[in-house]
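All protein chains but one are shown in place.
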Amino acid sequence: MSYRQLSQEERQELGREQRSYLWGLGLSLLLTLLPFGLAAFTDMAHLTLWWIIGACALVQIVVHLRFFLHITLARNKREDLQLILFTVLILTLLCGGTLWILFDLYQRMMPNMMP
Amino acid sequence: MTVTEILFGRLGWDALPFWHMLQNPTFKSVINDLIASGAGLMVVLGALVVVAGVSWLGKWGYLWREWLTSPDHKRIGIMFIVIALVMLARAIVEAVFMRAQQAVGLNGGFLTAEHFGQLFTTHGTIMVFFMGMPFLTGVINYVMPLQIGARDLSFPVLNLVSLGLTAAGAALVMVSLVLEPFSTGGWTGYAPFTELSYNPGAGVDYWIWAVSLSTFSSTLSGINFAVTIYKKRAPGMTLFRMPLFTWTALCTAILMIFGMPPLTVATGLLALDRYLDFHMFTTDLGGNMMNYVNLFWAFGHPEVYILILPAFGVFSEVFATFSGKRLYGYTVLVMATICIAVLSFTVWLHHFFTMGQSANVNAAFGIATMLIGIPTGVKVYDWMLTMYRGRVRMSVPMIYAVGFILLFVLGGMSGVILATPSVDYQVHNSLFLVAHFHNMLIPGVLFGMLAAVNYWFPKAFGFRLEERWGRRAAWLWILGFMLAFFPLYVLGMMGMPRRSVSFTNPAYLPWTVIAGIGALVALAALACLLLQLWVSVRDRDHNRVFAGDPWDGRSLEWATSAPPPEYNFPVIPEIYGRDAFMLEKDGGTPFQAPTQYQDIVMPANSAMGVIIGAAGFAAAFALTWYMWWLVVLSAVVMIGAAIARGFVRTTHYVISADEVRRTHEYWLREVEATTPIRRSQEQSGANRGRAVPPVEGAVQ
Amino acid sequence: MSRTITRHPGLNLGPAHDDDATDVREELVFGFWVFMMSDLIIFGMLFATYVTMLGATAGGPTPHDVLDIRPAFTETMLLLASSFTFGMASLALKYRQGRRHLVGWLLVTLVLGLAFVGHELHEFVSMFHAGYVPSRSGYLSSFFSLVPLHGLHVTFASLWLIAILFQIAVYGIDSQVKNGLLRLAILWHFLDIVWIGIFSLVYLGGAA
């Protein structure tokens, strides 16, 4: 592959895709800096802080999926979105179940393991 | 550290199976060591015979080119099944030993507790990881691409790697017969019993690495199958036109992809505990053994459905074909399969109801478990309705299928009983549980695989299996199973625990004796199977079915020659509906020559499977015995091979259109020359693999 | 030429690139994505395990003692930047901006990745010096089974990147190199996502 002159259309598309990556970078930075700043420099109540951290993390994951991995809702016959949703379902079942089971067990037989 | 210690790690003379007998010759130790040495000797002799045989025949080149490095999914499938059969032979012998021990186990018996522990552990581990998994992987490998009209799997070389990893794991288990001991922790390997402080020997490490190799293999196979089914279907083959076996293969693949990781985590963390002094599951310093149990079953339960779903698929094909009728409720069956697959991730706690969690948790998981009974029941009734208003031919696969239905519902019933926490508190860890799962595994998985072999054997090898010995084997199987395992329900209700080498309650004795007899009957069934195989090979010319359609089949795999050419289909077929081949036959257009032949690009041979398999085996063996240099060496080989693979550019070769045409036209001529037969002649020499058109056939 | 049809996760090269290889590429990348999802379950189970082990300090150091969010923040920035530079490399590949461009971005990515690994290693070493070793407690065991596994992934990804750079040196940017890069990109971005989990749940959540 050698350098190739881009058509007008291609150049536009390149610009669009570059902007998309930049958006991803910017949003990710924002979503990292916000919880980090709150955690490092403020004395926020733990519970609120955890909610914020969790929410930012979730949003940032979606940002990465959207801008870096190009997973979109576009309906052009793609199995990967289904696959992700299915994975999320299984992850929720397995992790949620694990947490439920183990913390229930802790409560009943080894309270000192509750963090 | 001496040089031997560096070279051989902790492997010493005491690993030889007869060492204890020499050190401490008591009556029991002599008997047990003789048995163990006999087994070890069999392994060594077996390996020698194979090596000598191949050398004698001068077939090393053939073996290497046509089998070990062949990326052909059909060859790989057959090799998987061969591994499964070899391992099955060992696991059966172990089962018979266990039953023999318990038949005389009142206050003693002939086996030591240690030996018995190794027996149930290897038996369970082999049956699940090295018999069940390779068998179903092999069958899916062989059949699924044919059913969807594909030339091969999506990743043929990865397929070879899967095969290599499974072979490596199987070899590791076999080597543990020569260099002892194996784990005694059961196939579940519960910590903290398997932690270093309670089990310092090499046994648990053998188990960890053998299981890990198998896990990696299955994960990769699962990915391969799923992608193939998603991306390689013939044009027109929509998801809801796929044969049911392919559907079950897809669900199995998904279960493999998502079900194996928890096991990787469980065994991986256990290994970290044992090798690097972690405290994940230890009893001290904050380790939490309950999480091992949790992780193991988060894999373990999906695993049992990995095992059963392909069998369901096989039975679906068998019921439809041998009833001469469409599958009743195709869509519903598909939905039920998907339901089962998803639900199987919601029930794993039912394996440890007695751990002490609160009633809410137990009840929730108990109810989730019972829910699985609904789609399973629907499948059972759909199979019955498939026979209803059909014309049922009781051929061998059908005998297995009927035996399956009748016995499986009983196992399902005991499953639902176990799913009831308040009752499970009484029968957990008893022989009732052992009866339950053999009741699922033998009539379900094993009968399914046997039916599959009888059903697709002619496709793979070009001749039918002999029918009479097959029937005998099938009936003996059903009888032997009932004799061997129904008594265990009673014993379990009487409180007899599983994994118990002997017992003191004389009331158990009659039942254990009956169960022992049952195991012997099963052994006789095995003998019949071997005879069937022998007679079939002997009379193979009499039973050739080159035309490829001996059972009046419905799906695409019957539309090609038996055995199929390596590219499966000269031209990728166009699909217009469900039961694709039957549609063609209905329309009177099977066996068409295409207007134009094209060059076919096929994957080239690759040694990756052999290399990764060998290095994987070496790494696992070295880890087990602490030979660190070999661990490093094999890791380097594996990484190096992977990198080197990236530099290979000749990954394909081309079969010319001419050659394809020649082969295909020859087959078409042969088909033309074959007299079509009615189903009444199915078992006679007249069956050369061509069926009379359905309309005529229906008239009987 | 209109917008590329997306056939698989990650960047799609689109019809401007050779060849009959598109179907193969779609399969390869999709397969790799499935593999990532399987890997994700491994990480998921380790995350869940980590949470259940928060209380298992056995009288030893607590999460609060162990975790320092400042080095973790640096690592986060390194990884995020590398994700972006890999994205630039992918675009260079897609729009055929020439070998120099592509290799340049890839090298930057590699350096960032290696810096991440180095930084993390340094952090572990200082933890070891402070006596925070996995054998100290169940909690530390679970930490050291989760975080270094991610680091190990990054190490392997870097190795793979080096291998691809050598392939480019030998074969130029041929079809197989492209296939490799598309998959590696997915791995790289995926590891970034896992790191978001680690940074948020382990570091930020634990230090709070």
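Per-chain residue numbering starts at 1, and chain names A, B and C are given in the order in which the chains are listed.
Operating definition for what follows: contacts are C-beta pairs under 8 Å (C-beta built on N, C-alpha and C of every residue); 3 or more make two chains touch, one makes a residue touch a chain.
Everything that follows uses one rule, which is that contacts and distances are computed from a predicted model.
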Among "Molybdopterin synthase catalytic subunit", "Ubiquinol oxidase subunit 2", "Cell division ATP-binding protein FtsE" or "SUF system NifU family Fe-S cluster assembly protein", UniProt-listed name of the chain not shown: "Ubiquinol oxidase subunit 2"
Among the chains presented, those that the missing one touches: A, B
Contact with the hidden chain (one of B:Ile229, B:Leu410 or B:Ala614): B:Leu410
Hidden partner chain, touching residue among B:Met131, B:Val227, B:Val427 or B:Ala559: B:Val427
Residue among B:Gly186, B:Gly480, B:Pro573 or B:Pro676 that touches the chain left out of view: B:Gly186
For chain B, the residues touching the chain missing from this view: 112-114, 117, 184-186, 190, 192-193, 198, 283-284, 289-290, 293, 323-330, 332, 352, 354-356, 358-360, 362-363, 366-367, 370-371, 373-374, 377-378, 380-382, 384-385, 387-394, 402, 405-406, 409-410, 412-413, 416-417, 420-423, 425-430, 490, 493-495, 497-508, 510-511, 679-680, 694, 698, 700
Residue numbers in chain A that touch the chain omitted from display: 108-110
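Here, only the chains that are shown with their structure count from here on.
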Intercentroid distance (Cα basis), chain B paired with chain A, Å: 38
Of all residues in chain B, the ones touching two or more other chains: 230, 258, 262, 288, 291, 295, 298
Sites on chain A at which at least two other chains make contact: 79, 87, 90, 94, 98, 102, 113
Chain C-touching residues of chain A, taken from the complex the two chains share: 1-4, 6-7, 9-10, 13-14, 17-18, 21, 24-25, 28-29, 32, 35-36, 39-40, 44, 46, 49-50, 53-54, 56-57, 60-61, 64-65, 68-72, 74, 76, 78-80, 83-84, 87, 90-91, 94-95, 98-99, 102-103, 106, 112-115
Chain B-facing residues of chain A, complex: 79, 86-87, 89-90, 93-94, 97-98, 100-102, 104-105, 107-109, 113
Touching residues on chain B, where the partner in the complex is chain A: 230, 254, 258, 262, 288, 290-291, 294-295, 298, 342, 345-346, 348-349, 355-358, 360-361
